[in-house]
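First comes the structure, then the notes that go with it.
Removed from the display is one protein chain of the complex; every other protein chain stays in position.
And now, chain A:
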Amino acid sequence: MERLPILKIGQMLLVSIQVDLRDDMVVALQEDLAERIVETGARGVVIDITALDIVDSFTGRMLATIAALSRVLDAETVVVGMRPAVAITLVELGLSLDGIKTALDVERGIRLLSPAGGAAR
């Protein structure tokens, strides 16, 4: 099965989703990320969804689960790059993404997670 690459940058892990997401890839990503957080001691996870043209309830739940499990493993998750049309659709779908930090792009997401950048927020 195709898996999503997880890149380590300093104290952070970056996942940039560039393909059409299948549900099995989403489930695999949760497991892979949990393992990599423990393995690397990463303090933050940035998930770049710039290339995603939709986020449905399954993917939304995956993002919420990743945020929750990374918190348990002492890392913060930021979802970056959500397209405006995706945001509008998510809200209408009824998905609030409570507890998920977001930023407009990868750069801002990384800044949010940097010790000086207000990670305590």
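Here, contacts are C-beta pairs under 8 Å (C-beta built on N, C-alpha and C of every residue); 3 or more make two chains touch, one makes a residue touch a chain; residues count from 1.
Operating definition for what follows: contacts and distances are computed from a predicted model.
A chain of this complex does not appear here, and its UniProt-recorded name among "FecR N-terminal domain-containing protein", "Spermidine/putrescine transport system permease protein", "PepSY domain-containing protein" or "Anti-sigma regulatory factor" is "Anti-sigma regulatory factor". Only one of the listed residues, A:S16, A:T40, A:T89 or A:S114, touches the absent chain: A:T89. Touch with the chain that is not drawn comes from one residue among A:D24, A:E39 or A:E107, which is A:D24.
For chain A, the residues in touch with the chain missing from this view are 20-25, 53-58, 60-61, 83-86, 88-89, 92-95.
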